[in-house]
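Omission of a single protein chain aside, the complex is shown with its protein chains in their original locations.
So, chain A:
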Amino acid sequence: MKKIAAGIMLTSIVLTAVLIGTLSTKTVEKAEHGRVFTAAQKF
């Protein structure tokens, strides 16, 4: 049980670190030529 809790906490710490890191990012990049599921697709 403790192991699972520690695992969740670690994931949370890693994700927080990633977000805090990107918070200071001033520049942005657009995608390469790939496509994601953004909204209803037109077919």
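By our rule, contacts are C-beta pairs under 8 Å (C-beta built on N, C-alpha and C of every residue); 3 or more make two chains touch, one makes a residue touch a chain; residues count from 1.
The rule is simple: contacts and distances are computed from a predicted model.
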Per UniProt record, name of the chain withheld from view ["Cytochrome B oxidoreductase", "Tetratricopeptide repeat protein", "Biotin-dependent carboxyltransferase" or "ABC-2 type transport system permease protein"]: "Tetratricopeptide repeat protein"
Positions on chain A contacted by the hidden chain, ascending: 11, 14-16, 18-19, 21-43
